[in-house]
Every structure is written in C-alpha cells, then in structure tokens.
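Working notes, beginning with the structure itself.
All protein chains but one are shown at their positions in the complex.
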Amino acid sequence: MILAQLSLESGPSIGLLAILVSAALTDNILLTRFLGMCPFLAVSREMKSAFGLGIAVTFVTTFTAAINAALYTHVLEPLGLHVGLKLILFIVVIAAFVQLMEMLIERISIGLYYALGIFLPLITVNCAILGTSLFMINKHYTVVQGLVFGFGSGLGWMLAIVLMAGIRDRLKRAQIPPALEGPGISLIITGIMALAFVGFSGMIQ
Amino acid sequence: MVTILVAPLLVGGICAVLAALLVLAERTLVNYGTCRIDINQGGKQLEVKGGRPLLATLMAESIFIPSACGGRGTCAYCKVHVLEGGGPVAPTEATLLSDEERKADVRISCQLKVRNDLAIEIPEELFRVRQFTGVVERIRDLTHDIKEVRVRLAEPDAIDFTPGQYVQLQAPAYGKNPEPVYRAYSISSPPSDGGHVEMMIRLVPGGICTTWVFEILKEGDEVHLNGPYGEFRLSDDSGKEMIWIAGGSGMAPFWSIVRDLREKKAERKCTYFFGAVAERDLFLLDEFRALEKELPGFRFLPALSGADQDGWAGEKGLITEVVGRHLPDGEGKEGYLCGSGGMIDASVKVLTAKGIPEERIYYDKFT
Partner (left out) sequence: MKQSPHMQRVAARMAPGVLCRDGFVGDEPRRLELILETDASTIAGLGVTHEAIAARLGDIFDRARAGLGTPVPVGEGLVATYHEGMGRIPCPWGGCGTFPKGEVELRHAESGERLLFTALSVHMIAAHGFYQGRGSRYRIEPRAAARLLGLTEEA
C-alpha cells in the first residue's frame, strides 16, 4: 500500500499523515483500543446527536492532546515531575476544555446542546480522551504530532459512532432475537466492526 | 524537597490559568447582551439582560407569572405563550407540555432562557400583579383543620383586586423544605380592606405550605405573597339569581364577595349552599346568618352529609342532593362553585340537570 511506503520515508510532514491515518483507522481508539465505549453505546441511537457528539469529542481530543503534549514536554519533563503529575494535569486540562466546549455549543446550537444533554459534561470522563493523551506520551510525540494524533483519534472515534448510528438505524427494521436486543446486538456489531478495522492494519508499518 | 513545593505550585498555577480562561470565556460566550421582549404585540416593551430564565427576567421587571415551585421546573404553572424567539424546546420543558400546547407555542417560562429578542403574550391582568411583604396580624382556627390568616400588608401597603381573586403565599425554607415554594389561596377579605389580605387555609397532610402555616407561622411573622391572580368573579348581569356552592376553604372567595356586596348594598338574589360532613366542619355560621338579615335576597343553607347528626336541625344530605331539593329549575339563574374537583363536577351535574347552561356556571377549581 502506498501509505505503507510513505511511512518508510522520513520527514515530519509525511510522518504526520501516517500519524493521522493510523490514529483514525488502524489504531482506532474505540474499535482497536476499546476506549470510550459508554457514550458510544448511549448516543449512537440517533445520527444527528452521534454526529454532534463526534464533533465535540474530536474538538476536545485535538486541543487537549496538543496542550497536554506542550505541558508534558515543556513544563513537566524539564521539572522532572512528569511521572507523578501527568495524570492530574491531563484530567484538569480535559475538564476545563469540556466546560469551554459546553459554553461554545450552548452558544452556537442550542438544539444540539439539548440533544446531547447530560452526555456533554460526561465527555470529561470519556476514557478515549485521556487515553489519547496518554498514548501520545508513550509515543513521545511533539506538540504538532500530538495535535495531529489527537485529531486523528477524535476522527476515528467519530467515525465509529457515526457508523454505529447508521447501523442502528437499519436495525430498527431488522428482526433481532429477543435475547439479544439492546446491548447484546450492539456489542456484537461493535465486535464485527472491530474485526473489519483490523483489515486496515496493513496500511501503516 | 524542592519537588514538594514546586509540584503543588505547578498544579495550582495551571488550574488558576485554566480557571481564568473559563471565566473569560463565560464573559464573552455566555453573554447574551441586551434582549428586547415585546409583550402583547406592542402593549409593553422591555429591554433586559439576556441569559436568565424568562420567569426570573420578567419578575425582575415586576411582571409576575404564577409559579408554585419557584422556578424549579416541576409545577408547570408558569406557562407563557411565546410568539417569536423561543428557540428549541428544552427537555425539561417538553415533559411538562402537552402536544397541543407545544403546537400553540406555549412554553415553560422558568426553563426558557432569554438568549435573543422575544415576543410573548400574557393575560393583561398579570400586569396588575405585585409582590407584597406583610406581617401576620391574626391567625384563628375556623375548624379543626382550617385556619384563617389575616395579613397586614407592609410593602406595598395596599392591594387592589376584584373579589374572587387569589394570591400566592410563599412558604419559606424550613425543616424538611429546602427552598421557598408558593401556594395559591383565595383572598377572603373584601377589597375595601385593601391594607389587609385574609386567607382560609386548610391543612393538607404532608403539604409543604400548610404544614408551615399550621406548625410554624405565628402572629407577628413576616410573610411574602404576590397577586392578585384569577378570573373567578361575579358576572356583570345583576338580574340573574345566584346559586353559590362551596364548603370548607372553598368559602374563601365567597366571604370576600358577600362582604363586598354588603358594603355596596347590592340587591341580588342569592342562595349559598354550604356543604360539610359534620358540625365540626361548619364555621362563620353566625356571620352568615346575620348577613341573611342585612342583605335582602340572600339565603344561607348549610347542610351536613355525615351520619348521626341528631343534634342538627338544618338540612341533611350531600350538598348536591340539598341543591337538587331546593332548586325548582334553572330559569334566570347562575351557578358559582368553589372547591375540589369532585365537588365541582358533582355540582355542575346537578345544576345543568336543573337547566342552568354550562356557560352560566362559573367555578374556581382548586384541584
């Protein structure tokens, strides 16, 4: 695959594309790492709110990943406090950002604000977001790489939830065995989606 | 050693920066600026600071929409017709509105935030509603479970109302009750006594306001109330004979109406059927019997429906049966009812059976 060849070459810009694609597809935060499942299952009932939540999560992941990368490399590591304080500070940054985003959404689209309801502040405890920041640290990304990684990660999560919303829409007219209705069939579908996404794994070395 | 100082400082510093950012964001993003509210198609125009619920915004402009729960989104009393600018219906509103109400653009004003210019419609009488503070002048027992509370108004010191209207009395936070609530009570004093408001309050088991009135409220206490509200009043057609039916605290608006009639020396034929279960539920008997002498055409008919009323010389039976016995027909008559839903439904049945058309039966349904 072309992308696999591209990743072999060095250079920051090509690396960024590889980071983006791997975060969104091959290393999908939800379908490969299984983080962020709760809102995924809860909000995927309706396409509109799934899409809206996806955008919100992408917004938060992108900027918190960038800020956390900056905090980690430029403040915590020089001070030697990176091991002990990273969790606390990452969570604080995420919480502040989610609040900021709530205000933005309330201002821009009150309809979306109502549709998301309690799930907006719940983004704070969405493990996919903290997970993104922590994975980024593991991979020793710079701030720019972190930004792209966060964006890709959020996009991947949004892709998963939008796909699920579409599938669930189809399910409304399908015949499901009674014992599997609800969480049963949703998780089975998620598993099948995860298997499908494994097919992307050859794309990036 | 340095770490112990640097780490908390760092965390604190970052939190402070983030907090400052959020405050800044709130000032800019959540600031809705000045919004214009047009009331009753140009009848009144308001310029208000946006961002607060419509109910609170109107209250700050001295326009009082009825509310029992104080804006917590549970009582559904604060409905307002919003013609323009309402935006999408909030989930907390949706649970309290019927489908017809939603189609008619009726909104729950304590859950609707003012974010932009609005055009609303409210009943004209709400413009007369004021917020009052007063002092309890007298509390007396009318029966074992009904108290009469007489309040001397302080600020403003007089109320202007039509006999038959009601006020909302505020029960403050106390005991198990964490926040003030409002409950509606008919004004039982006549308009000529504008410096006072009297109410007849019946104990409701487990009621927030009545428990406060019966167990905590004392003479000399300060109270808050607003009003007057309500459309229950005598019709302008003085040629019609009136049939009044009310028992217990349902007597309250009639006590105001009849004393007003006495002062105006009105000569309207009127029969007041006062239903109760036992003698201990009767009150103000002497006062009403005196009125029979002072008001030409006024007749007072108390009736007891309970068993074993050996000492009682008056009417016996359910009040609706008593009305049936005394009313020959509905010719030239009007009905006025006040009390619980059950009593009103039964009374409407007996009055329409006698020939009084439903348009000439007026009632204040307390439930």
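All chains are identified by letter, namely A and B, in their written order; residue positions are counted from 1 within each chain.
Just so it is clear, a residue touches a chain if its C-beta (ideal position, glycine included) is under 8 Å from a C-beta of that chain, and two chains touch if they have at least 3 such contacts.
Predicted model, so just to flag it, every value in this text is computed and none were measured.
S.K.: For the chain that's been dropped from view, list the shown partners it touches.
M.R.: Per the touch rule above, the missing chain touches B.
S.K.: Which of these, B:Asn40, B:Asn116 or B:Ser340, touches the one chain of the complex that we don't see?
M.R.: B:Ser340
S.K.: Which listed residue (B:Gly33, B:Pro205 or B:Gly239) would be found touching the missing chain in the intact complex?
M.R.: B:Pro205
S.K.: Considering the complete complex, identify which of B:Gly230, B:Gly275 or B:Gly335 is in touch with the unshown chain.
M.R.: B:Gly275
S.K.: What subunit B residues would touch the chain not displayed?
M.R.: So the residues of subunit B touching the unseen chain are 68, 72, 74-76, 92, 94-96, 98, 175-179, 183-184, 202, 204-208, 211, 248-249, 275-277, 305-307, 318-320, 339-343, 346, 366-367.
Definition applied: only the chains that are shown with their structure count from here on.
S.K.: In angstrom, rounded to a whole number, how far apart do the mean CA points of subunit A and subunit B lie?
M.R.: Measuring from centre to centre gives 52 Å for this pair.
S.K.: For the complex, which residues does subunit B have touching subunit A?
M.R.: It is residues 3, 6-7, 10-11, 14-15, 18-19, 21-22, 25-26, 29-30, 87-91, 115 of subunit B that touch subunit A.
S.K.: Considering only the defined contacts, which subunit A positions touch subunit B in the complex?
M.R.: 71, 75, 79-81, 84-85, 88-89, 92-93, 96, 99-100, 103-104, 106-107, 110-111, 114, 117
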